[in-house]
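Here the complex is missing a single protein chain, while all its other protein chains stay put.
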Amino acid sequence: MGAQHDDLHDAADPHGRALRLGIGGPVGSGKTALVAALCRSLGPSMRLGVVTNDIYTTEDAEFLRRAGVLDPERILAVQTGCCPHTAIRDDIAANLDAVETLEERFGPLDLVIVESGGDNLTATFSRGLADRQIFVLDVSGGDKVPRKGGPGVITADLLVINKTDLAPLVGADLTVMSRDAAAVRDGRPVLFTSIREDRSAHSVAEWVTSLVNTWKHSNDQAHDHTRTTPTTAA
Amino acid sequence: MTTPLRSPAASRTASVTARAVIATELSDGRTRLETLRSDPPLTLRQTGPGLVHLVSTGAGPLGGDRLELTIDVAPGTDLEVRSVASTLVLPGSSPAGSVMLIDARVGAGASLRFSPEPTVLAAGCSHRMAVRLSLADDATLFWREEIVFGRHGERPGRCRTRFDATVAGRPLLRQELLIGDPAVDAGPAVYGDARCVGSTLIAGQRWDAARDRKQERRATIGDGWAAMPLAGPGVLASALAGDTVELRSRLERAESAAALLAIS
């Protein structure tokens, strides 16, 4: 891979490029499942690219390629040298390179999804890499997790609580999770999903669609009124 | 044109400077040896059509010796150079180190195959080897070098090699090896536990992939060896081993793999 960065795109300058959506969350919470679901539901109407950050293998990238939800060439894997959070937060160079490579090869794109490697509750995406981010929890960790907060749970543009189908099995109380999340999230949205049951993650796809539309719209406006940088939340 | 085999170099006391030359020419569409100039202890024998053996390198070079071999393969000709025995580099009576320089030019459409027996670095030696290869665009090359770190059970002296190969003036491979340097020898980064190092440069247009530098060609690897496509038109077969027999067998595996990496 390798983007030929002839003109210097300031990563903070979103002018005319795809929305970059980070998907983070603890190991096994369903990030890759969500990426696959979004590809299924958005693929027909949007031009997509996906970057995965596997920890030890290229398993997520391979899973997505095998799942047949997206042209395999549009899925790039980045290695993170033991530190998945470093690659999405402190040193985003490799991820940016992958994102721009996709845009260069297949652009213009509407949406580039970056899945982080499974990490802890403090791992969030740098604004230099992701314009918006989703944090994915699952219920199997117990209903206490939202209460514990952490930057991912608190600041993500969308909190997804996945595997609701398992709630009865693990004794997780969804209303408790919902209430705790709302308490720390200052009005930002929370969605409950069971990607096992809804393989297109409709509610999340809807949220992303409106995000992409807003993004395009504000970019068009920015284009009209010279080059102001829209950094406000969607 | 030929010189009788010399007595063992080890019996010499004075150091020598020798300049030997091999040059080919095209005559009636065949390769002919235009020049074959021995200069003891660099003694050359023609042993077949386009085939030359170095016959007297068995003992020496010694400290203070300076040996130069010039090889000029004229356009359209084929030359093969071998040696009858391994080269044993010894300390000698002079405090100065020994030097072996090889300058080879391979012309358009010409081919050179250089596959001497290994160079053995005896204890206490201080040796320098420099090889400069300049290839025309469509020349073909097979150039093997094997270095053994000391005779059996012996710590090697010091040796430094420099290898520069250019194709039509563009650098193809530049490599230096340091042997007998404590900073380099013992570690897992440079030679590991090996006591022998070998490499073969195989070059020619057949290995010039339509270059897409974003997508490097993949190497072929095995136990202790690798065949590595270079950025330019060539492949480097490389091997590390515990002894000469293992080295040769690994290197030959790497060479076969390298040959297969040619662009069809």
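Order of writing sets the labels: A and B. Residues in every chain begin at 1.
In this text, a contact is a pair of C-beta atoms (placed from the backbone, for glycine too) under 8 Å apart; a residue touches a chain by one contact, two chains touch by 3 or more.
Heads up, the rule we're going with is that contacts and distances are computed from a predicted model.
Only one chain is not pictured, and the protein name UniProt records for it, out of "Xanthine dehydrogenase family protein molybdopterin-binding subunit", "Glutamyl-tRNA(Gln) amidotransferase subunit A", "Amino acid/amide ABC transporter membrane protein 2 (HAAT family)" or "Urease accessory protein UreF", is "Urease accessory protein UreF". Touch with the chain omitted from the figure is made, among B:Thr43, B:Ser126 or B:Thr140, by B:Ser126. Of the candidate positions A:Leu70, A:Ala94 or A:Val190, contact with the unshown chain belongs to A:Ala94.
Listed here are the subunit B residues that touch the chain not shown: 66, 68, 96-99, 101, 103, 105, 126-128, 130, 132-134, 136, 158, 160, 162-164, 166, 168-178, 181-184, 186-192, 194, 197, 199, 213-214, 216-219, 221, 224-226, 228-232, 236, 238-240.
The omitted chain makes contact with subunit A at the following residues, 2-6, 8, 10, 55-58, 78-83, 86-87, 90-94, 96-97.
Just so it is clear, only the chains that are shown with their structure count from here on.
Distance between chain centres (mean CA atoms), subunit A to subunit B: 55 Å.
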